[in-house]
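With one protein chain held back, the other chains of the complex are shown just where they sit.
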Amino acid sequence: MNVNIIETSGLGKRYGSTWALRECMLAVPAGHVAALVGPNGAGKTTLLNLAVGLAEPTAGAVTVLGGLAAGSPAALDGIAFVAQDTPLYKNLPAADMLHLTRNLNRRFDQPYAKARLGELGIPLNRRAGKLSGGQQAQLALTLALARRPRLLVLDEPVAMLDPLARHDFMALVLTAAADDGVSVLLSSHVLAELERVADYLILLSRGRVQVAGEVDDLIASHRVLTGPAAEADRYTERPLVHARRADAQAHLLVRATADDPVPPRWEAHPVGLEELVMAYLREPGAGALPGPARGRATHPTEVTK
Amino acid sequence: MYSDQHLRVSDAEREAVCGRLAEHFAAGRLDQAEFDDRVGRAMSAKTRADLRGLFADLSETGAPAVPELPRGGGGTPGDGPRGPGSPIEFRLDAASGVPTYLQLVHQVEHALRLGYLTLGDQLPKVRDVVASLAINPNTVLKAYKELETKGLTAGRPGQGTFIQATLSQVALPELAGLHKSLLGWLTTADAAGLDEDGIVALFTSALRDFYERRGGTRGRRGAASGEAEGVA
Partner (left out) sequence: MTALTMPGRPAHDARLRPVPWRRMAWVTWRQHRAALGGVAAFLGAFAVYLWLTGLQMHHAEAAYCHPAGSLGCAINFTGRYGETAIIVSIALQAVPALIGAFAGAPVLARELETGTFRYAWTQSIGRLRWTVGKLVPLAVAVTAVAGAFTVLFAWYNQPWVAAGYVTPFSARVFDLLGVAFAAWTLAAFAIGVLAGMLIRRAVPAIAASLAAYAGLAFATGLWLREHYITPLVTSSTNLPGSAWITNNWYTKDGKLVSQSAIRNILQGYHPAPATRVGPNTSQTILNPVGYLTKHGYTHWISYQPGSRFWPFQWIEGGWLLALSVLLIAATVWLVRRRAA
């Protein structure tokens, strides 16, 4: 599986005089569940809209599914998109939404869709607007998955759902990934659940890609060193991402692996994904981008305080 | 996870098991020596776990003689026939700080130790784990791969992942002795003024030192799991 499900080079999008996205360089491999995270206004929705062909780039280019132009008929065919607030025709019953989706697409697995809706307990002849929020999300997701896409793109899919609905929604997404090998790109600003769900991370901050890479690689290449605050300023062995200090004690989040030596009287701990993301969000100047596979050396900016 | 593996078996159950063994012997799956050996083990079996192990490499048709409680795998959003399923079900502790795949690995090892899983048992299908826990499929694959690397499991293409080895069992009397000496140490530590967290921290640190001294990657793996589990 050497295909890149999304590839961008120098991608940028400007609205009026504001750049929502700038110099975006990504190569997300297929077969992963990629999470797109970042604060509100970071450009997540813009990036997703560019990938599914709802918007045109102002600069650079984006290709999907191994080199297809975003928005081209072949790309539309292979990508299923569920936008924020799961748009559905509220006055149509679920059965008609099924019929509609079948008519608008080349490929539609009607038995699968009916089976999923049956399992989820979504009545087929109730209007979509009368379903609960969780059911609407499940309906939109089922319609998307029934198109048998190669890539499923979700824009903040679980933001409005209660915890149980969130769980069921993600279970459906991940089961599709397990059964059919669907790649997933989903945006979220709920960090806590990402570690369970994602194996590729893209962190957008202020319209730029700050971090991109496989979750396992990112976690393996970062450590938190805890030690005396007095020595913290003198630490230079490994690139520093973010430091937190009190009078006596300091925590340094550094780019290091478990093999790297730890200074005496310091302790090293592995870093969780949430802590990692928060640290990068606090340090806009730092970055962690994939290295040799893209032919670019990794040069995260060092930040010293 | 259900707990009937620890239940004591009755004479009636032992007799029933011997009857099934006789069927397998008559069918030619066991030779005389094996048959005698297994019948002996059946008659001296104490718990259901003991009895189940006798059939690890024998195909079962019809209802097993050892009555089984309903399998706990009901969490999967129903998809198709249930089949034999897996004896265990995974759970996830999102707040523990332990990486998900490691939690799965540990749960398998734990189940092996306690007897929930024995030779030949099948691990839950990747799809079912994903459906019930809503975790990334690659995570499950990674856990299963780790178990395979450790030699505990083997994948059968098209069928699933099966237990093919058990963890080294420590004999019961030895376990009891270790338990007793540990209680003694704890009493001393408590008298010295350490509270629970202090004890855990001390133990974790000693554990790490011990394995580091034993050296090599084995040490680090031990240290990693000890550290991941013990961090307060």
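To keep things simple, chains are lettered A and B as they appear, and every chain counts its residues starting from 1.
By our rule, contacts are C-beta pairs under 8 Å (C-beta built on N, C-alpha and C of every residue); 3 or more make two chains touch, one makes a residue touch a chain.
It should be emphasised that the depicted structure is a prediction, and the values quoted were computed from it without experimental measurement.
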{"item": "Residue touching the undisplayed chain, where the options are A:Arg22, A:Lys44, A:Arg148 or A:Arg208", "value": "A:Arg148"}
{"item": "Identified contact with the non-displayed chain, of A:Asn4, A:Thr101 or A:Ser221", "value": "A:Thr101"}
{"item": "Hidden partner chain, touching residue among A:Pro87, A:Pro228 or A:Pro261", "value": "A:Pro87"}
{"item": "Residue among A:Leu131, A:Ala177 or A:Leu203 touching the omitted chain", "value": "A:Ala177"}
{"item": "Chain A residues touching the omitted chain (full complex)", "value": "1, 29-32, 49, 52-56, 73-74, 76-81, 83-85, 87-92, 96, 99-101, 103-107, 140, 147-148, 150, 177-181, 199, 214, 216"}
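Here, only the chains that are shown with their structure count from here on.
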{"item": "Chain A and chain B, separation of their C-alpha mean positions in angstrom", "value": "35"}
{"item": "Interface residues, chain B side, partner chain A - complex", "value": "77-79, 92, 94, 97, 99-100, 126-127, 130-139, 142, 220, 224, 227-228, 231"}
{"item": "Chain B contact footprint on chain A (complex, rising order)", "value": "32-33, 119, 167-168, 170-171, 174-175, 177-179, 192-193, 195-199, 216, 219, 258, 269-270, 272"}
